[in-house]
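The other protein chains are all here in position, but one chain of the complex has been omitted.
Each chain gets a letter, A, B and C, in the order it is written, and its residues are counted from 1.
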């Protein structure tokens, strides 16, 4: 399987929202993500390129599945005066270097916020958490819309002046509902976040957003795949309850895992208790995963993630 | 399924080793474990019984699956002067009270150490950890023997002056080997600990020690049941690696979970790294589970554990 | 120092808000908290009293600083049909028993929500968290008011229809401001929560609410007492950053600790990063501490807490 770091069909990363710039600290910050067959000289060539373009590296991380013939991954964050004016030319120039190393690559500008749609159902905690963190500046996102199969959460979203689309889903209307959802999303968003959205997306939907749909599953995957993981956990008598943020793929709850965490439980906890305790873990795990995606820190490779956290 | 708290076939708890007393702090400390249908008045009756027998409660924990018609569990630790002289009569007296509440119950004396056999293969970390903790006084156990299907660990055990039985196991000899193991264990041990013992026990073996065989499985069960859990974990790309201590039952890795814990990992960790990092969690999880069992803190109910930690 | 479990001056626990009942699951649930010199027979007497009054124990926890002459603590949660009608008589009857054991004690009714004031400054995360958890039913509280020395958070509170009092505080006006705060609080609240309130309360204020003011301090106390704990933490180069919820006492940041937790950090984290990461721990630690207080699970003894969580 190909490595993938959220590149657009044209081989470039999501361009982000040109009309809504994020805070000053993101100004002139560029990111370069690369993956290619590992061989000597990659870092030397890339760092020379950045140096000669006047870029100042502020953060750099790399990983190789095997330094002898494996796959190499690199994320560089750099500062360049008037970056937006230069990025076009840099991309053109970098092409030749990239070809010689057989790279997949992309530049992003931190100041161009990714456009996000949140899908939710009735539970509000994950949605609330994301909205708060965008508001507080922790998540560098432009929340374009919230879509729900229920009307309940409109009051949660209203104070934030974000469009709320109620798209009911039943067994009969599911296909039509997805068509409507995709129409709302088309050309409008770079990332879809399932914030405890209780419907399974069809492969057609998932194909539209490869490695761009993040779900929070309320178990420590691969334990308790599917419905009612807290019931399953209580039934099995586990001593820890977990949450898993992952990219959605065609197979249910089997996509690349971005982040996981757990909370300790014991025999006294009912399913309702697990649900309550689990909420906190779901919130923080989802927020971390979304934040890393927004900051271009996640690369998918062979159904696993490299997270340059 | 019946609740079970390590009672002997005669309805009493393991009598422990009469000829090897543990440290002074266990002198005159008794424990009473009870389970019965929940209804008002249980605690009143039991605490009155203990009070009238001159016992001073030093610790007490209780749990009910449902205060209205569920199952009630109680563990009381008490001090009674010259306990060993009185325990026989107390047991006889308590019978009548127990019958009126339809109790399963048992007294144990803390000073009578449980007799333990450790089964291991080639990995030494779990075995070492148990031996150290017995030596340091943390685990109140009389380690009667170590049985291994390999000769390697004899040098680990030798300094402790504990009998080491090398019982090789192959596909052909498995049945005979178990007969030999059971012969070594018969009437000699109250608890069997599988300290990374890499053979699956037959139902016949397990039946001999119901809820008396503790295994450490190197994954966060029910994820990664069976062989090579660290390989499975690396393959799935999980962000946490776990260990699970559980009682062994007829179904593989499906017995009652006593304790679990995890350690954080990421994309950089190879299977060898997971194995190395996992060792630490295996050691501490197994040690906690064994310690709770030895102190009569674990009750099995419907394939789950109540742990009065 | 005397043990204290949030009793009112008349020796009874906070009566709670009679005019605003909490959810159905709290109906007919009573709690009895006791502390007294430890001696045999306490549990027998108390459980008999509850049994004879027709109460069904749903949860019970006890602790003794020393079973031989120490101090004994008991928390019993029970169900009694039409509890509100019987509680008065039960209290009268219990008095005689309590006297014979030299008990400090109190009954509370779970359905009578405690009345809470939240004090905040400019940071909103802790305030938001509390409001959201009250809204979701996790915290059984009647939030009577929010008081702030700044106007900023009014927009956070407005959607919840909770009175917001802006009471500016400067060095010159501090004394007058506290008079105004105390006037707002008088007879109106059972608990004051400092949700990142950045002013130090005077001893006079604290004396009005002994063990009834909960503060969240953004460090792992006793490390980094006082101002700017995240600066202190960054300066010292710690590898973990913590938060501590504690009752406020006369001495700064030295009151009884209710709950603590930490988050892992490293050399890459700036003070701003610590502040951001710490927010999550502050929120969860404060929420747990407040929840335990509201459910009468915290007893103060010799500047430490017994938490029957």
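Here is the rule we go by: a residue touches a chain if its C-beta (ideal position, glycine included) is under 8 Å from a C-beta of that chain, and two chains touch if they have at least 3 such contacts.
Note that this is a predicted model, so its numbers are computed, not measured.
Novice: Which of C:53, C:173 or C:303 sits in contact with the chain that's absent?
Specialist: C:303
Novice: Pick out which of B:128, B:232 or B:303 touches the chain that's been left out of the picture.
Specialist: Here the residue in touch with the unshown chain is B:128.
Novice: Write the list of chain A residues that the hidden chain touches.
Specialist: 40-41, 43-44, 47-48, 50-51, 54-58, 60-62, 64, 67-68, 79
Novice: Of the residues in chain B, which ones touch the absent chain?
Specialist: Output for chain B: 124-125, 128, 132, 136, 138, 159, 276, 280, 284.
Novice: So that we can see where the missing chain sits, which residues of chain C does it touch?
Specialist: 63, 220-224, 236-240, 242, 256-262, 266-268, 303-307, 309
Keep in mind that, in the parts below, only the chains that are shown with their structure count from here on.
Novice: Just to be sure I understand: the centre of a chain is the mean of its C-alpha atoms, right? Then which chain's centre is nearest the mean of all of them?
Specialist: So the chain nearest the centre of the shown protein is C.
Novice: Can you compute the centre-to-centre distance for chain B and chain C, using the mean CA position of each chain? Integer Å is fine.
Specialist: That gives a centre separation of 38 Å.
Novice: So, what's the distance in Å between the C-alpha centres of chain C and chain A?
Specialist: The separation of the two C-alpha centroids amounts to 38 Å.
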